[in-house]
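The structure's right below; bear with me while I get my questions together.
Excluded from the complex is one protein chain; the other protein chains are retained at their positions.
Up next is subunit A:
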Amino acid sequence: IGHPEIFPLVFTTKTQEIFNCRVDEDVTEENCFKLIKKEDIIQDLKTRATISDFHPVKKVVLEYPGEELLVVFDAKFQYGQNFYFVASEEAKENLLKPPETAEEKDDDKEEENREETLEVHPYKPPVHKPWVSLGSEKEVEEESVKDTVTKIKYMVSRVRRKFGAPITFTDKNASHVKDSYVECTSYQDKTFSIKMLEKDVGVQMVPKVREASTQTKWTYPKNAATQYFPRQLSNEEKEESLSSEKLKEFLTSVHLRMEIALQQNEIMNAFFDDWKALAEDESSSGGKPDVYLKAYQSFTDLRYLKDRTISCICWHPTIYGIIAVSARVWLSYEEQVNLSDKSLLQQSVILFWSFFDPIHPQLMLECPEDIYCFQFSPSDPNIIAGGCINGQVVLWDISQHEEKLQNAKTVADGIKVTAVNMVNASILNILQYIYMSPSLMQVQQSSTEPPLVRYCAVSSIQNSHKKPVTDIHWLPDYFEDNRMGATFENRAEICVQLVTCSPDCSILFWDIPATKLPEQPSSEKVKEEEIFCMPPDVPDTFKHLDLCWKPLIKINLHKSDTNTEYSPVRISLKELHYHYKTSEKVLSLNTLEVPAKDNPYTEMSTPSSKNLKVLENISTDFFVGTEDGEIVYSNWKMEIDSDSAKPHTQKYTIHTETINTLQRSPFFKDIVLSVGGRNFAIWKEGVTNGPILQTSCSAGRYTAGQWSLTRPGVFFIGRDDGNIDIWDLLRKTHEPSHFQNISESTITFISPWIASPKQHFLAVSDDLGVLHVLEICQTLGHPSRNEHANVLDYFEREVKYLKYCEQEFQEYQEFQ
């Protein structure tokens, strides 16, 4: 171990005696070296042979070069035995001498340390020594992986003659096998079950996560504001920089890029998604609902509407869910002719219905005679104008009941209002004895009766129409006419003028003047009495007009060729396009602000007519539908030159019976729908050849028609068998796209309405006095993406076609 020259030996006592190295006598701990002659050792070896102590080192002794061998007494058993034998001369020398030098060296070193001098050991390059194994190769061998079992080698071979032999395939029907599926299934082979005893797994250290938090100091927030304005250059500075060279260079370098970008945008829109644009059109015509018009509610009243037919329906423009209906007695032709013989047994009324109370009407407007048609004033929905069967025009003011209408929820609300009426009723009872007219206030004493509103003003009988007023419209609020027929701007911005027409061949324009008209004293007295006798709960808004109201302008429709006249039944003015002011907003049902000021009509003052601007671009053309089924297109402005006294008119005869509807499209100002008799037609203003669209005679009669308010190409036609036909011009133009039966009797009037963006209603009335309110489904209510443009396209195509047809006809005639 370690030193190959050192051989530990055991000396027995006999050997110690022979060589004079007895322990503790010749050889002590200090004096442990003993030199023995080589010859002696050899002699000893010969004499004692195997029992000699030197026997293990016999070979070394024989090879020893020197004469004397060193034997050292190992008192501390350093090398394992009590003596050791040094086998080489150098080691002998080293052992004899170094203990002496080591002692000297130690002394030197101590001296050196005291003196503290650095001793620089000269650099000795490492000397190549043979590799001494310290046992590391054993460790390496233990760790290395070796095959414990020799790998098994298989050699698979096939008989040579089987290669390249022709192969025969056979068919096997897959269905014969279970599940029609053949496979080689896997199975567990018992011969290969090796139990895994040891597994090599890798492990990775992960740092431990620790949560820590800090809190910052919270200083309470303070509002701070700064005010700033942008820096701007003065004009001189701007001029200076504009003329600088740098700007010129900048612009020259930049303008090319900019122009390229601008041109790119002009060429095409890179972000237009064609796919998406295509998809939207398709989705609208997708799922068809079963029922286009869902029945929402229907209203009828047994007392007031018995044996009556509904002549006109009007939705309240601002309050959600209020609809007004006017009724008239259904008269046969002879009875209609002899109006004067008829005596009304029952008062005719206009009923107000609310969605929330289908049984009791909310309000009743008393009418002097049967009402043929009526309209809410667009600027103030509390003013209602109606046309009577005897040719008079009636005005109502329901501003007192406006709040009640807004809160029309249950019958319980009605009790509050009638309390007020009770008070009035008691006063009126006193008056009753004086005033001979039948008091209708008795009706109000029970709480379930709707309040009755008397009319405020009736036009004078002499100056009204001679025949029933069949159509009434408010003129829009941005212009008004004067006596000469010229249009002026309307400073007051409220609707003050009406136009009515009647089969007595005249169209009348009515004006609601602001102040009292100057009257003769005598007639004033008469009026005062009459005014005094009016029940006090009638608002005095139009007191000055009552029974003395005269029309402003009267137009007689003469036929141009013969000397007869037209008898207009319906009128449609070009400028009739007004929208009720809040119709497009979502109405908050119960929180409509009651206007703080009074009825605007009471505050009107006559503007000085000198300063009013004459409006040139208001069109004064109008369409008229007559009793005989003609459509007349005329102008009411009086011509300045006298030779053409009669206004320029156009006449079309397509319908065979009375026109019952003449309505402009809410989307296109120059498209008019006319319904009468067995067919209906669509006209375009300016196209004088004929109608754009005309249907063939149908089996039943068309009795009512209205454009849809939301879709440009859709309109509703009512028939005499109780059906509603829904026409969609983009789908089919030869027949209705859908029809639905609403009631058993003739449809008398249709009125569509947009109550909220999700709810579109269609009010339909029939001959039995029943009002049906239907809900229009979404597909019918919402227009598709380019519907407006498509419908416009369609109309233009039809116009072109008409022109082409006429050209062809003319050419044919010339040819003849």
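The rule is simple: contacts are C-beta pairs under 8 Å (C-beta built on N, C-alpha and C of every residue); 3 or more make two chains touch, one makes a residue touch a chain; residues count from 1.
Throughout what follows, contacts and distances are computed from a predicted model.
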Between "GATA amidotransferase", "Dynein light chain roadblock-type 2", "Ragulator complex protein LAMTOR1" or "General transcription and DNA repair factor IIH", which matches the UniProt record of the unshown chain? "Dynein light chain roadblock-type 2"
Contact residue for the chain not shown (choose from A:10, A:62, A:233 or A:461): A:233
Could you tell me which of A:138, A:248, A:466 or A:732 touches the chain that is not displayed? A:248
Could you list which residues of subunit A touch the chain missing from the display? 230-233, 238, 241-243, 246-248, 250-255, 257-259, 261-263, 265-266, 269, 271-272
